[in-house]
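A single protein chain has been omitted; all remaining protein chains appear in their positions.
Letters are used for the chains, namely A, B and C, taken in the order the chains are written, and counting of residues starts over at 1 for each.
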Amino acid sequence: MSPLNAYLLLSALLFSIGLAGVLTRRNAILVLIGIELMLNAANLNFIAFWRYGPNPAALTGIMFAIFSIAIAAAEAAVGLGIILAVYRHTKTTDLDQLNSMKG
Amino acid sequence: MLGAGILKGLAETARNFLGSYVSKDRLTTVQFPEERAPRIEASRNFPFLVYDGTDPQEGLRCVSCFICEKECPPKCIFIEKSTDKKPDATGKPQFYPARFNIDVSVCMSCQICVEVCPFDAIKMDNAFELSATDRFDALLWNKQQLAKSNNYYHEIHPTEAAAVDAELAAARAKTAAAAAASAAAAAAKKLAAPPIPPTPPTNGDDIL
Amino acid sequence: MIVPDTVDQIFVLSKHWLLGYVPTALQPIVSAILSVAPVLVVFPLLFAITTVLERKGLGRIQNRYGPNRVGPYGFSQPIADGIKSLTKEDIVPRSADQVVHLLAPLLLVMAAFLAYAVLPIGRNMVLTNLNAGVLFFFAVGSMVELAVFMAGWSSRSKYSLLGAMRAVAQMISYEVPLVLASIVVIMASGSLSTVAIVNLQASYTSIWPHWFIFTPWGFTGFVLFMIAATAESNRSPFDLPEGESEIIAGYYIEYSGFKFALFFLGEYLGMFATSGLAITLFLGGWAAPFSFLTWIPSYIWFFAKLLALICVFIWIRGTLPRLRMDQLMGLAWKFMLPMTLLNIFTAGVWHFMPSGFTRWLVCTSLLIVPCLLLSRGLKQRKKLQIRTYRFAE
Partner (left out) sequence: MTLFFLIAAALTIVGTAAAMSLRNPIHCILSLTLGLVGLAVLYLQLGAQFVGFTQVLVYVGAVAILAVFAIMMTRSAGSPQQPAFSRSWLSGSAVAVVVFAVLAWAISSALPSTKIVPPQPAVSVNQIGDALMHKFALPLEIIGLLLTAALIGAVIVAMPERRETP
């Protein structure tokens, strides 16, 4: 079990926890949190491969992680904006009840 | 200019801050237990019973006429009339209060008892360091605790005390004059009418 | 001279001397403890002194004495306050969320203490010389908002929640100008490490120091940084979240006893940390103000400047009235943000222009003119319309 494998296993576990959250949680905001977790798991992979990869000087792993953090923040902001708009419209954030596309 | 108001404010507080170290009269705080502010004459706190002469119980002016007890809005005065009489300042035998309690925790120092007292027997004190450890008995002042001399009254309210004394003296002089006039009239009537045994002469007014 | 150098490095030398006695296996841990312990002792002491200074200073501003009963001139008042807050009963509301209620002050104080890891208190007297020191400082600073929210929400009372939401909104909207104001210095010094920034400022031409505050963008950056720092630590004109007259003592209503004292400790430590960073970035950290004063040890200068900034905080607290919530937010987003962005632009212009009087003229005008225009613009739109309330629904 080399350190790289340990990190990959950890990020796989993180990813599946996030996926479980997304698939099972009822509250829309917590689904969004699950997505954040999956993004973070991917980040961990990037940094792990940058650290143990062949060419760390290229800094690609770090750059990818930085950009992905920025995108995740933007996505969280817009996602929560959408959830607020949906909540204002339908007075609920419970995903099981949001099953009709009617405006 | 933006921020001009802020700078003026800061300058003002800086002047106050430095001024307080430079000129002492800026700081008006009175460090209470050590320094004491001059007592204001018209201030009042709780009532007290005035006595003339030296003996607190003998010289009490109060004749337990119950007016103050009836007039007191929070009903904090309790008087029990004595059975016997004692001569008051003018020598006329008067009743005196056997028991005179004021519940200081109830009294609201409204001074109505002072205004209604016909004998100027009760006046307002301005002692304020009255803390006590017990909430009930210690705040129920009896006759002994309430009695204070007329000189003390002169100390705390000089002008008012002087006015009261002048009034009392004038009243006594008038009664004495009236007594003298009635004695003279009685004497004149005695000369005209057959002699009747002389009544014991009123012992005149001995002004303190 | 030899003497001041040993005096200057007295703490560093004594730490190495003590480390000599420790078996090599334990050395890293003991050296960490040896460098962290003084910080954990000195800054709470400074907190105690500041409470007295604050109350006496405010008193003197209002023409009264301030505490002078406990100890000589009232200087052992903090001991009395400490004992009082320790012996007070620690009431936790029944409906409160016990765990989060306990965690909030701890997280607040921990975040405040973590921020000292990167502040260079004296010449090579910094806990950790991180390559991204300033970024670490802001990362840790952003944890304070979470602690504030946890405190407000966990006490389950409307007032503390309102106070917490106001405090968090204020701290977030003032963190942006705070970070942007410090970017100017990072641009000029080319490095994020606080030690490098201070070393850059520690040099002198004839007797004048090279502090960043003596440049147009440096001065505006310093002023904007201090405004944002006062707001970030919920002090003086921006203490709306705990305004006594508004929402009764904001997010720490339901705290009493030691946790309440922890909140104050956390708030003051946050204030020291941000003013410490202001000193490091703009006022030349531990550098002496004049070249002929360098014989005084470096840490003396850091604490002297810190005390000076604390007195300015107290002075401002004694002067300025509290801002309303919308004015507070308006100031952050409509005035501070554009000014900091402009400041960054001016620093760029300063960097590329040849040094000389023209550079000074261009940069100062680049800063002063928009500031006046912006302030006049903001002042004009003060027409009082009917107040409309917008809720989330």
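As a convention for this text, a contact is a pair of C-beta atoms (placed from the backbone, for glycine too) under 8 Å apart; a residue touches a chain by one contact, two chains touch by 3 or more.
This structure is a prediction, so every number in the text was calculated from the model and none was measured.
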{"item": "Which displayed chains the hidden chain touches across the whole complex", "value": "A, C"}
{"item": "Touching residue (missing chain; options C:L106, C:A132, C:I183 or C:V223)", "value": "C:A132"}
{"item": "Missing-partner contacts on chain A, residue numbers", "value": "1-10, 12-27, 29-30, 32-34, 36-37, 40, 43-44, 47-48, 50-52, 54, 56-57, 59, 61-63, 65-67, 69-78, 80-85, 87-88, 93-96"}
{"item": "Sites on chain C contacted by the missing partner chain, in the whole complex", "value": "100, 130-132, 135-136, 138-143, 145-146, 149-150, 153, 161, 165, 168, 172, 175, 190-193, 388, 390-393"}
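Here, only the chains that are shown with their structure count from here on.
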{"item": "Busiest interface, counted in C-beta pairs", "value": "B-C"}
{"item": "Chain whose mean Cα position lies farthest from chain B", "value": "A"}
{"item": "Whole-Å gap between the CA centroids of chain B and chain C", "value": "61"}
{"item": "Intercentroid distance (Cα basis), chain B paired with chain A, Å", "value": "85"}
{"item": "Interchain centroid distance [CA atoms averaged], chain A/chain C, Å", "value": "33"}
{"item": "Complex contact set, residues of chain C against chain B", "value": "57, 60-65, 315-316, 318-320, 371-372, 375"}
{"item": "Interfacial residue positions of chain B with respect to chain C in the complex", "value": "1-2, 6, 9-10, 12-14, 16-17, 19-21, 26-29"}
